[in-house]
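Here it is, the structure, as structure tokens.
With one protein chain held back, the other chains of the complex are shown just where they sit.
This part shows chain A:
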Amino acid sequence: MDCILTIDINTSSVRIHAFDLTGEVLGMRKGSYPTFHPQADYSEQDPEQVFITTLYVLKNFINEVIQPQKYKVRALCFCAAMHSVLAVDKNGRPLGNAIIWADNRGIKEAKMLKKSAFRSPIYEATGTPIHPMSPLIKISWMRHQDPERFAQAFKFVSLKEYIVLQLTGEYLIDHSIASSTGLFDIHQLKWNAQALEFAGISPERLSAPVSIFFDEVPLKKEYSKSLGLSSATKVILGSSDGCSATLGSGNIAADRATVTIASSGAVRVASKEILADEKQRFFNYLLAEDYYISGGPTNNVGVVFDWYTQFFGSFNPGQEFEQVRVELLREATQVPAGAKGLLFLPYLLGERAPIWNANARGVYFGLNITHEQKHLLRATIEGILFEMYSIGKLLTDHRSFSSISLTGSYSSIPLFAQILTDIFGLPFNVNTKVDSVALGTALIGLTGMKYYNNLEEASASTHFTETYTPNAQNHELYLRYFEVFERLSGKLEEEFEMIAGLQ
């Protein structure tokens, strides 16, 4: 049987799936690598470990699943987390670790760009909000704060480009990852001159931008031989994880949205037009020519619930984190919607959309003497999901939705899915059988190989395993709570800055 392998290089691990040519999963393997935090606000990964982990998982997967089943690998198709930057010398050798999306070291540079005349033209051309997550800001940080590394750097690449460079010997960046750098003009499909000027680099110091379907460079022969792959196996560049997740959720349609709840989260829509927002709160990333994925990201989803579990869960000796989490979820299910008038602003890691405030902090609001720990628990979960709604609500100013898909590791938790459904007041579809990022990546590969005529057709081939319907009474109640949530988060900007200054 012919198959396609998808390689998803995400924040914590590489996940490799095999799909047949109709998009059905044949198998999966993963391997993880760590994120280092050498200082507060710094988040880095070791590019060699990411590469070796990718190679190791790929080799084991081929040896243990692909070869015994006699599958023939027609293509490898890549996907990765956005916003990473790695400086490499002229031999492609890394100059230090890769700086990943979660890194906030460029706060000053982001502020500088926000105050400059470049702000609006760069945002409008690139579709990337001005924020320390963006590679534009990270390169600018390196230029000012680490001039030696900046000068030594032959090129600035993402982790995905680095893996592709190792495997093929070529510097290539797909349009999707390029569009999340803050340096790439999503309208003209070339590096943006003003962004390059702000970063202090010429286009030669970046890889050649190519389509997500690009497949013209083969694997180095040493790798194809070592992996036992035919020299005809195509290497398809693929896209970014956010774009792939939207495609794999079946939402390449103007009246649908995708909510992703994992460690971080996002609400996304796909269309042929970008979302123009005068306050510059949305991203507009390019999936492929004329396909834009727009929306807003949040920092505070699973990571906040993990924080709550760790510090407020009852850990009896020998009890596992997962068991405690399940107990907390069971307990939260018993608490009525609204947590008895308690609200939580979940900004433990600052926040991106919709408030874009790195100084934002967590707040429990409305506490009275009758509140118990279970109310704090329920309010924590609801606060995380109100934040998702605050992004979704902004999007509804531009689009009307008939349904929403839920993806990400938390999408399989019924309590999270039902509360989201009730808050949004719209049906939510979930596909618990397949990872939407991997499926979206496979669909890109299959479209590139002409098994589908276009991405809409590919996306329409997906299906859901469960649908949640909203409870009208809870929806009404949640809208009243959300009004307080929104007013509160809008009012605290100065206080957030003051308290952040004391921390």
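Quick note on the criterion: a residue touches a chain if its C-beta (ideal position, glycine included) is under 8 Å from a C-beta of that chain, and two chains touch if they have at least 3 such contacts; residues count from 1.
One rule holds in what follows: contacts and distances are computed from a predicted model.
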item: Undisplayed chain, where the name is taken from the UniProt record, one of "NADH-quinone oxidoreductase subunit B", "Heterodisulfide reductase subunit C", "Phosphate transport system permease protein PstA" or "Transcriptional regulator, AraC family"; value: "Transcriptional regulator, AraC family"
item: From A:D46, A:E124 or A:E466, residue that would touch the chain that is not displayed; value: A:D46
item: Contact residue for the chain not shown (choose from A:K30, A:K114, A:R149 or A:K374); value: A:K30
item: Residue of A:S226, A:N357 or A:S412 in touch with the missing chain, whole complex considered; value: A:S226
item: Option touching the unshown chain, where A:I4, A:V57 or A:L328 are the choices; value: A:V57
item: Interface with the unshown chain - residue positions in chain A; value: 13, 29-32, 34, 46, 48-49, 51-53, 55-57, 59, 91-93, 222-223, 225-227, 306, 309-311, 315, 317, 320-321
